[in-house]
Each structure stands twice: as structure tokens, then as C-alpha cells.
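With one protein chain held back, the other chains of the complex are shown just where they sit.
And then chain A:
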Amino acid sequence: MWANLALRLFRHEMRRGELNIILAAIVLSVAAVLSLSLFSARLQSALNDKTAEFIAGDRQLSSRQVIDPAWLQKARELELNIAEQISTQSMLFANGDLVLADIRAVDSAYPLKGSVKISEQAFSAGREVTELPPENQVWMDARLFQLLNIEPGAEVEIGDGTFIASRVLSDIPDRGFAVFGNDQLVLMRLEDIAKTGVTGPGARLSYRYFFTGRDADLDAFYQWLRPQLNRELHRWRSVKDDESAIGNAVQTAERYFLLAIMLAVVLAAVSIAVAAQRYSQRHFDPVAIMKTLGASKRLIQKVYVLQILFVTMLGIVLGCVLGFVLQHGVVMLVSDRVPVSLDTWYWQPVGIAVLTGFICALLFSLYPLMQLFGIPPLRVLRRDIEGSGTKRLVQYVAAGGAIFALMWLYSGNLQISGILFLTGALLVIALFAVSVGLIHIGRLLGSGNIGAWQLAWARIQRRAMNNSVQLISFSVTLLLLLVVLALRNDMIKQWREQLPQGTPNYFLANITATQLPVLKQQFTDFTVNAGEIYPLIRGRLTEIAGEKVQSAVTKENEQPAEARRPGLGREANLTWASNVQAGNKVVAGTFFGDDVGDYPEVSVEQKIAERLRITMGDILTFDIGGQTLQAKVTSLREVNWQTMQPNFFFVLQPAAMQDFPATYITSFHLDGERKQALASLLAPLSSVTLIDVDARINQLRQIIDQVSLAVEFILVLVLSAGSLVLIAQVQASMDERRQELAILRTLGARGGLIRWSVVLEFLIIGLVAGLMAALAHEIALYFLQTEVFNMSASWHFEYWLIAPLVGAAVVGVLGAVSCWQLLRINTGQLLRNML
């Protein structure tokens, strides 16, 4: 009988629109979560694909020695695609000239991601190719053709082998951004490297293995491989491990998407809670009547829980359809600018959306339903009686628990969820206190003659508790929108600042002291805007404060057998300068002057100092080509590694370095159309290595543009969800105002007075909510930026003005529209609906 009754009530209420609000809230939440998470999954996949090009695969294993064949066998068993590369440095000989080059020998599967670009002429734009150099042929950097003074098609000798340098190599995907120790590239087939004889015993070869496949298989492979890796022999990379600008941008964007989804869920939860409360209140009378007619509490529970389940299921189905259509539309809209594909179907976002619908609908309607079940039958005689069966604490615990569970579910990170949740909870408590205070202050303003202003304040004052809750929900909604907006602005600004116009796109290395005047003259002649010139010398850090540093090879997860301090594990690039480099900030001590004390001074990068446990005042010992140099740490620097300029762990006092032979390194910017000028610019500078990062910079800029665009779309989606929540909130509160409006109308109040009083009421609430949201968002942003996004915290004073004004305008307009709808209903109808 109860199922029949529930179904009948459901059908009727659906037909009569009684369930519209709660249904709309569920549809909205499911659609928002599905569209956001589906779009985000597609976008992340597209971005991962794009950024994977930088390592020519989804994952990359670098090794200083040939790896165990069983490792590759395991990868094949996991159905991973594999490509191999062997690289070494070797001399190229042609036309009587010798040049040191970086030889890369690759198998036919290379590259698994991205593409090789070649051109017919040196210093001209490259085109993508899918093939590799044919047997006995090599493709070489333009600069090698110039240094060897040969044209494409000429012969070059590499070790024992002779090859045809058939094409100019413009780019390979995994060239990287490293500017130290890079030589010009030569690409050849893996089978051909044996012909050079440079792979014999004692050769310094590097091996790279590229992998692509499903994420789960790649992760399984890494889990299997990890215990077998030696920290100093092997390096496992994915773009996510990358600390470069790209890795950082992608990681930040992913966190942003995650945050946006989490906030969308909270918004959805707020809208469902508001709708459920309204639903419950509208059913007080029917429940009281049914109880009066003999319905037991258990029957009422069954009827209404079943009805909520019907609504939830319908909402989830409709929400999924709407969410899918939404994300489809967004993907279609951005497809020409972001390489998002609709080919793959992701089940996880659907699961998350469905779960969100259920959790939000059931947990957020729990308290309103309990209140409903507790309605005494006496309400049929005493209409002012409301449910009192359950304490409000249950609602807060259920709602808070649901929000925290959802945040944890999405982030998979207890810490982030905890920070956000606790911050949010504290904010809500503070907002409650402030709103109650403000409402009481308003009492003074609401006294006197009855006009629109007094009516507005009187309503705010009289419904202090309801208005506090409403104020908080408006504030939280505005707060979440502000957080998403401000974070997006800061993030995009930071990304754009990394690559301003004129960012250096070429590096020159191995410049000798005698070449410096020539280089400077060339820069002047060619009107090239060059960066600073840094001296460079390689040295090994051997001791810290008298303690020898570790040199033994250790496994990734093991403590070193030798109880020595950790070392760099490789040679460091040392430079010297009299001033702090741009993009560096001294965070401890003072940067040295010209005077040399007992020891020359050294400034150390902050993070490496932490890793190597270097403290201020420590004496560092370097081995530079067999000579020992000791220097005292007198400052620590924070370095922005994402700037496109050479950065150094160790900067020494110039006076200490005068006796060491150095080469120099610099960077400059040259517009794409002037690429041909490179040949003439570098002509008098034999042996200088050109590192061309132009393609890299463009690729990076493209990715950042795409990520920025994606972030904009996410922002628009969240803003839309937030706006709908605001509408739902205003609509819900109109029910409470309906009775008063009916009475005022009956008493002959003019429409203008009623309209203005409602608009003023909402303007006041919107203004206060906006102000509180602006203040609260600074706190939330501080934690998010410093703890989650690894950004520097910043103030957003402009929002202190904008948020209250926008809050007042939006909430006021929504209130005016809703009020206008009510005023269109004739007074008789209003009164009849009340009874």
C-alpha cells in the first residue's frame, strides 16, 4: 500500500511541479559534476598526451647502463609499447673539421609520442616526419652543418663509421630544456650505432626506454620495477614528475580541475540542501493530515524515503543526460583550440556523478526528512507547529560528513580535503557569528515609519535565524565562486609571466673567453636582444662542513650503506657573479660583495641546501678538474626554476674563481622569421653550441594557452552552477515571503512598496554576503595557494569592492524577478494557496 501511495504521490507531485525544485537541484548537481569531471578527464588525457611528447612517451626510463632484458619482457607482458634510444657524445668529422656532437640512436618505434621534425636546409622551419633516417644516413642539427661547413647530402664520419648527413634535424620530442652540457644532435638508426664503434667497452653510453600504455599498466610496471632501480643509475620519469614549467602547469591545472569539481559538488550539495528543506516544509501539512488520518510514522517514512529515491533516480538519469550533452557541447566548442577527443568513454566520472547524486540527495535531505517525519498530527489544528523530533546538530553532522566524504572521494587526499573542510567549517562558524551580529545591528535601521526600507530590515530581523542560514549559503556560494575566479586569474597570470614576449628561445654554450667580444659585437650588429652572460665551470661537491658526501650507488628506496651525507651524485654547474641573478631571491644571509675573507663565499639554492643539509656558515669543498676549492656558505637563494634562463645551485664569489678556466653561456631571443639569420650570427663563433628551444617554447606556450582556455571553461561551468544555486536559494526563500506578500497585498500595499522592500532585503543580504565572501576567500585562498597549489599567496583587494556590489546586484535582481512573479499572481490566488 505504501509503495502504491508513494508512487501515486510522486506521479502527482511531478505532474504538479511540487518536486521541481529538488529534482532540479539533483539534476544540476549530477550534471555539473559529470560535465566537469568528464570534460576534465578528457582534457587531462589530451594534455597528458600533449605533454607526453616532451618525453617522447608516457613514461621514460633513463639508465647509465643496459637494463636487464627481463624488465622489457615484463613491460611487454603488460602490453606496454616500448621504444629504445642509446645516446653518447662523439666527435663528428667532415671536411677537415671536428665537432663534438650528441649522438642519438633510436629504434623504429621511436618516438612513441610527438614527432621528429626535419628540414631540407639549415636554419629553416622543420616539417614533421614519421620515418627515421634510412640505414647509413644521419640527420643533424643545422649548427653542425654550419660548423662542419657542409650541405645536406655530404658524408660525415662518426667513430669508425661513415654516414650521409641527409637532412637537417629541426627537432626531436625529448630534446628537453636542459641548457648545460648539451651538444648539437645527430639522429641515427639504432642498428647503425654499432658501425661507429663508439659503443665498445669503456664507452659512456646513456640508455633511454620509452613506454606508452594504459595508466594502470604503466603504474603496475613501475611498482614492479621500483625496487630494482638504482637511484644513481636509473631515472623514471613521467610528465607529472617534471618540475619544468609544463609539468608544473599541468599539475596545477589538474589540481584546479579537482578543486573546481569539489567546489561544484559543494555547490550542488548546498542547492540540494536548500531544495530538500523547502520540499520538507511544503510537506508538513500532508504529513500531519496523513498522521491524523491514522498513518503511522513508519508508513510516512517509507512513503517519503521512496519518493526521495524516485526523485533521486530520476534526477540522476536526467543529470547524466544533461551533463553528457553539456560536456559534449563544450568539447565541440573548444575542439579547434584544445585537442580534446570524444573517442574515449570514461566510466569513472559517471560513477562519481551518480554517487554524488545519491550521497547529496540522501544525506542532505536527511535532516529535512527527519523533521518532516517528526511533524505531529496536532499541526492540523496548530499550523505554527513544526517538526522538533531531531536536533539541528544531526543535520550539520550529516551534511558536514557528506561534504567531507565527497571531498575525500574526489581528491583521494586526506590532507587537502581536511584543510579545505576545516577552513570551510571555521569560515561558516565565523560567518554565522558575523551575520547574526549584522542582523541585530540592522534592528536599529528597521525602526520608524513603515516604508520599503523598514519592511526589508524588519523581515531580515524577524527571520534572523533563517536569514543567517541564507546569508551563509549566499556567502558560501559567492566565496566558492570567488575562490575559483581568483585562483584562475592568479594561475593564468603566473603561467603567462613565465613566458613573456621576448622569452629567450636560443641558448649558446661552450663560448670561450676569447669569443666573448666577438659574440657581443655580433649581437649588436644583428640587433639581437641577449640575456646575461654567465661563466660556467663544472665541479664535484666532495665535502660539506668537513664531512665527505655520499658517492655509493644506492637503490631508490634504500638508505645508503655508507653513513655519509647525501651528495649531488653528479658534477655541479658552478658560476660566479657580483649581483643576485634575476629570478633569484636571497632568503637567508646576504649576497657577497667583492671582499674575500678567510674563505671565498658561496650562495646556495635553498632547496638543494635542504636536501644536502647545508646550513649557513658551512664550508663546502669542490673538486674542479683535480683542484680543490673551499667556500663558505653566506647566503641561501630561492630560485624560480620556471624562468627560461640558466639557473645555478651554487654561485661563487668572482674573486675566488679567477684562476679557473671557464666557458660561458648566454641566451637570446630571435623572432621566428629571423631564424635564417642564425647562420650568419654564429658564423664567426666556431665550437659554440647552439641550443634551439624555440620549438619547445612555442609548444609550451601552446600548452599553457590550452590549459588556460580549459580553466576558463571550467570557470564558466562552475559560475553557471553557482548562479543556478543562487536562483534556487532565492526561489526557496520566496516561499517564506509569499504569506507576508499576500497579507501586505490584502491590506492594500502598492506593488512598488512590496517590490522595493523585497529588492532592498535581497540587496542588503547580497551586499553583506558579498563582503563576507570577499573577506573569507582571502583566507581560503591563502591556504589553497600555499598548501595545495605551491603558489605565493596574494591579496585581492579589488574583490573587497567588487564582490559586495556583484553580490548585491545579482541577489537583488534575482529577488526582484522572483518578487515580480509573485506580484503577477492575484491576491485571491495568493491567499488561497496559503490556506
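The definition used in the following text is that a contact is a pair of C-beta atoms (placed from the backbone, for glycine too) under 8 Å apart; a residue touches a chain by one contact, two chains touch by 3 or more; residues count from 1.
We adopt the following convention: contacts and distances are computed from a predicted model.
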From "ABC transporter ATP-binding protein", "Chemotaxis protein CheA", "Cell wall polymerase" or "Sulfurtransferase complex subunit TusB", the UniProt protein name for the chain not displayed is "ABC transporter ATP-binding protein"
Of the candidates A:149, A:296, A:415 or A:628, the residue in contact with the absent chain is A:296
Across A:66, A:98, A:325 or A:378, the one contacting the chain not displayed is A:378
Answer key for A:13, A:84 or A:605 versus the chain not shown reads A:13
Residues on chain A facing the left-out chain by the touch rule are 1, 5, 8-9, 12-13, 16, 18, 285-286, 288-299, 376-378, 380-383, 832-833, 835
